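Since the structure comes first, as structure tokens, the remarks are kept for the end.
One protein chain omitted, others in place.
Chain lettering (A, B and C) follows the sequence in which the chains are written, and residue indices restart at 1 in each chain.
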Amino acid sequence: MTVTERQQLSYIAAQAADARVNLEIETEGMTLNIGPQHPATHGTLRIVAKLDGEQVVAAEPVMGYMHRGYEKLAEVRTYPQVTTLINRIDWLGSFANEVPFILAAERLMEVEAPPRAQWIRTILFELSRIANITLFLGDMAVQVGAITPVFFAFRDREHVLNQIEAATGGRFHPNFDRIGGLKDDLPAGWIAETRQAMRKIRNFCDEIEELVEGNEIFQARTRGIGVIPPDVGLSYGLTGANIRASGVDWDVRRDSPCGLVHNQVDWKVWTHPDGDSFARFWVRMQETREATKIVDQLLDGIPSGPIMAKVPVIIKVPAGEAYVETENPLGVMGYYVVSKGDLFPFRVKIRSASFSNVSITPWLLRGVYVPDIITILGSLYFILGDIDR
Amino acid sequence: MSLVPGLVKGLKVTGTTVVRTVFPKRGMRTLMPAPSKGAATVQYPHVKEAPPPRARGVIALHEGNCTACMLCARECPDWCIYIEGHKEKAPPRRAGGKPRQVNILDRFDIDYALCMFCGICVDVCPFEALFWSPEYEFAEPRIADLLHDMSRLSEWMETVPEFEDYESGSVAKKLKVPPT
Amino acid sequence: MSRLSSTDAVEAGAEAAEADAPAVDVEAEALLARLGDALGDDLVESHTDQGAVWVRVERDAWADLAGFLRDEEGFGFFNFLSAIDWMPSPFGRDMDSSVDNALDPPEPKEPDPTETGVAGGDTRFQLLARVNDVTSGRSIIAKADLPADDLRAPSWVEVYPGADWHEREAWEMFGIDFDGHPGLRHIYLPGEFEGHPLRKDYPLLARRVKPWPGLVDVELMPTTDDGGDATEGAEP
Partner (left out) sequence: MISVLSELSYWQVTSIRVGAGLVAVLLVAGTLVYAHLFKMVSFMQSRLGPMEAGPYGSLQLLAEIGKFLQKEDIVPRRADRFVFKAAPFVVLTSTFLLLVVLPGGPDAWFISNDLGIYLAMAVSSVSVIGILMAGWGSASKYSLLGGLRATGQLIAYELPLLLAVVGVVIQAETMNLQEIVLAQANGEIFGWGAIGNPFIITQFAGFIIFMIAMQAELTQTPFDMPVAESELVTGYMTEYSGLRFLLFFIGEFATAGVFSAIAAVLFLGGWYVPGLDPADNLLNLLGPLVLFGKVVLLTFLVFWVRFTFPRFREDQLQRLAWKFLVPLALANIVVTGVLKVVV
């Protein structure tokens, strides 16, 4: 049996994962460990790249440095306690993590949140998308070497985080979604402030458009780099902006809405035909603008009424299985919840977006240059917590 | 492609940001540089931003309301609340009445090194003994010092803000913070 | 005020409920019929509920199912692959009131008879996977029983390359071997890790090394036999 380059690299990566030591394998090429502690992997992802000069012969991600075992932990926690955990999966858009789980539990309980709760849920859902992707827009620039945009991103993301904090009490870990509704209603004056924040985010998008997107160097660095054909992307399970940048017109928010009121407002799913890193950046940029529009429209039409449906104080979820997925900032996130009629979920399978999104990297990174590794990883946009769960 | 190269536009963006940061008061024709107003950051120990009233900074305990019912400790996902209590006979409330039996709280510790700030304990408390305070300056140099006891938790009660009004269209009931 | 959902969804967990579900999903039925034709007896059971379709196939047909779904039905999007351990946890829930005597925890119980969920099941371990057709918005959840003494299944990597990492995860977490997988090795856990953490009989140490702080060591309040104002401060 001939050993292919890929298999050899897999072997190296396996050895690396086993020994957790620096690799010193000298072949005709050079094996470069990018990570686990590296400025570009925002977290502890490690890429074992085999180089020929500056060209990547093969690359293999090694992860698990941050695995927290949420699927196991969720089995010993009650349903309300689980939302605390899953806040920390994608920590930049954490409210969005809670939504599919709560929706899955609601489906099992056959409860539906009142309209006001659904509305506010959707607003917060989109706010966490903005908070998440705003950072991407700056971060992507850092990956290709421009430092300033990320500070702009931090600066303007703050407006959104402030709104999330004012409503939920938590900047990063809201834990605000409850089975049957929300924990609390919005504070007075929140709607007006959120509108203002949306205006600032749109200004930020304009700035980034001029500073990063229109920059010829940025385009030279990202156009044609890391092209993902749509069918390959789908078979690797890519979702979100990554697959829409390959021209696949698929958005769970529009195509299979569940419990959220995206279909009540007027918005557009953006796609880009190129499938390269620039397309992924571009699609996310449009998505941020679109999200601000969604929020603005939803703010106009929040219905009045209660924010909690009638649910028992002690939540026992009837036996059954439900899978609910939503279009989270990073891509499609779903929870397969198996209940046995208990206080605790019997099994929670977390389908996180980044895990599948990053699984394409061995395919994608062959033959690129070292700087392109960073560009591609940056444009795929993963959160380590979303990979390692 | 526009006529102006993107490179120049980029320089314009950063350039305007410099001007905006240094001369924030543009409308008032003042050319006094005031970067500390124009910057988006504040000089933390000198200037402090006030978190919103709902901010989950630290959990404050209203000692008088706690009955050591253990609900918070049971519901805590991290098992970071430690409660001990005992029963006592209290003098009757009305003259001539029988002595009452009350639960006295001996120990109420929250290990903030473990706490995930999820707020479940505050939610489940049936006696309005736990509240969120936006206070956030309780860092400690040693991790063991983050185990805060009853007296410390009660001190934070003073920093608990009044509950805000709700946005219009809400039918939620506004809660009250008990006086310390 | 309460808006309890009034959908007359079929009772989850009911076996073979798809045939007599009130609102028959025509599209799903047609898909199931085509699957039945393609797989024959290997399609063991199926179930539809609120638009979701579950199928359970024989283990040997696991890869054929993937191939059929992708090539014939256009389910090009690989969503996830995992497994379920249907054995009830022998450790209970670690914080039942019966565990209040934490210093003397009960011995691990004999596993209860395994109950499986939607689309049934005969064995303790069950594979679970989901694929989508993004153009038509259809999706299907596939299951396959795995005999406990021979935990192996055909790999999906040939059909869906994205299954690679998911199968590594299932191998690591449940100990399921995938025939034809290019390299089953640890994905999250260190290489020398022993055991399969997501199996129900794998203890969660975080819950075992520390006593539950929710133990009530205030002796229970006698009922308010002393009359008067006992409501204040009384435990409900």
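The rule we apply is simple: a residue touches a chain if its C-beta (ideal position, glycine included) is under 8 Å from a C-beta of that chain, and two chains touch if they have at least 3 such contacts.
What you see is a predicted model; the values in this text were computed from it and never measured.
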Worksheet entry | Neighbouring shown chains of the undisplayed chain, as defined at the top | A, B
Worksheet item: Of A:Leu32, A:Met66 or A:Val265, which residue touches the hidden chain?
Response: A:Leu32
Item to complete: Give the residue, chosen from B:Leu7, B:Met32, B:Ile143 or B:Val171, that touches the chain omitted from the document.
Response: B:Leu7
Response to the item:
Residue positions on chain A contacting the omitted chain are 30, 32-33, 38-40, 54, 141-148, 151-152, 155, 211-212, 215, 217-218, 220-221, 369-374, 378
Worksheet item: Which residue numbers on chain B touch the omitted chain?
Response: 7, 10-11, 13-15, 17-18, 20-22, 35-36, 38-41, 43
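The definition used in the following text is that only the chains that are shown with their structure count from here on.
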Practice prompt. Grab the C-alpha centre of each chain and report whichever is closest to the global C-alpha centre.
Written response: A
Worksheet entry | Pair with more cross-chain C-beta pairs in contact, given B-C and A-C | A-C
Worksheet entry | For chain B paired with chain C, centre-to-centre distance based on mean C-alpha positions, whole Å | 38
Discussion item. Rounded to a whole Å, what is the gap between the Cα centroids of chain A and chain C?
Written reply: 24
Worksheet entry | Multi-partner residues of chain A (each touching 2 or more other chains) | 306
Worksheet item: Considering chain C alone, which of its residues make contact with at least two other chains?
Response: 95
Worksheet item: In their complex, what parts of chain C are in touch with chain A?
Response: 1-5, 7, 9, 11-13, 50-52, 54, 70, 76-80, 82, 84-85, 88-89, 93-95, 115, 117-118, 128, 130, 134-135, 137, 141, 159-162, 164-166, 173, 182-183, 185-192, 197-198, 202, 204, 206-207
Fill in: Footprint of chain A on chain B - complex, ascending
2, 5-7, 9-10, 12-14, 17, 40, 51-56, 75, 77, 116-120, 123, 132, 164-172
Worksheet item: Residues of chain B touching chain C in their complex?
Response: 67-70, 73-76, 79-87, 92-94, 97-103, 126
